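Shown below is the structure under consideration.
Up next is chain A:
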Amino acid sequence: MNPPLIELQDLVFAWPGQPPLLEIPALRLDAGEALFLKGPSGSGKTTLLGLLGGVNLPGQGRIQLLGHDLATLGQGARDRFRVDHTGYIFQQFNLLPFLSVRENVELPCRFSRSRAERARLRHGSVDQAATELLAHLGLNDPTLLARRAGSLSIGQQQRVAAARALIGQPELVIADEPTSALDADTREAFIRLLFDECRAAGSSLLFVSHDQSLAPLFDRHLSLAELNRAAKPREA
Partner candidate 1 sequence: MYLLRLALASLANRRFTAFLTAFAIALSVCLLLAVERVRTEARASFASTISGTDLIVGARSGSVNLLLYSVFRIGNATNNIRWDSYQHYAKDPRVKWAIPISLGDSHRGYRVMGTTGDYFSHYQYGRRQHLELSQGREFADDPFEVVLGAEVADALHYKLGDKLVLAHGVAAISLVKHDDKPFTVVGVLKRTGTPVDRTLHISLAGMEAIHVDWHNGVPARGAGRISAEQARGMDLQPAAITAFMLGLNNKIATFSLQREINEYRNEPLLAILPGVALQELWSLMGTAEQALFVVSVFVVLTGLIGMLTAILTSLNERRREMAILRSVGARPWHIAGLLVLEALALATAGIVAGLGLLYAGIALAQGYVQANYGLYLPLAWPSAHEWTLLAIILGAALLMGSVPAWRAYRQSLADGLSIHL
Partner candidate 2 sequence: MIRNFTARFALLLLALALPCWASEPRELDWPALIPEGAPIIPPQLAPLHDMAQLSNALSAEAAPPARQQAPDAPVVKGLDGQQIKLPGYIVPLEVSEEGRTTEFLLVPYYGACIHVPPPPSNQIVHIFSEMGVRVEDLYQPYWIEGKMQVRASSSELADAGYQMEAEKIYVYELK
């Protein structure tokens, strides 16, 4: 039985000088799973994603990614671990505007040798990997690939971000509100594409959003407000 991708146990986190923001007894994500996590802004989801990325360390409890306890790794090691095994998609402004589309997609391979290796193994070269991923996501035009990333539409940018997150087949893809800036029509199409690619790469997907309507598309859905014991009840 494969170890779970993410396993949280008795996590407690508080910013210095403040009451605990997160108190999560358990959270688990298995390999190949697509999990929808409902978390409106201010609910501590950004902090949770930061913890999962190894940016911060919990005050109490354990975070394990691929069986590795993040707390045992040093700052630099956590950074490396993150890029080796995780891809990120944010709500907007994902791309470096002064680099071309292709270069943006290839960024993780510049910083992670293992992802570059995996991309080469699967597609022949990092260049090929970028081209094929973008093609799968509907961006075929070679002139587009050479254009500066800042000149693309929001929808196109999000798809480029997805390609970047997926290059080199990281085990985990974390998407933080990736569709909130898209209009309703493109939203579903984007999610479909994302699912397809994650499945093809064998990556798990952790999708965080406040938009409840998307939840049914996923294998599992959870609410951060319910998970988090430290969350204050909001409903009047």
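Keep this in mind: contacts are C-beta pairs under 8 Å (C-beta built on N, C-alpha and C of every residue); 3 or more make two chains touch, one makes a residue touch a chain; residues count from 1.
Regarding selection, all candidates are chains of the complex that A comes from, given by their letters.
In this text, all values refer to a predicted model and were calculated from it rather than measured experimentally.
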item: Pick from 1 or 2, the complex member that touches chain A; value: 1
item: Residues of chain A touching candidate 1 in the complex; value: 46, 49-50, 53, 55-56, 75-76, 79-80, 82-84, 88, 90-99, 107-108, 110-112, 164
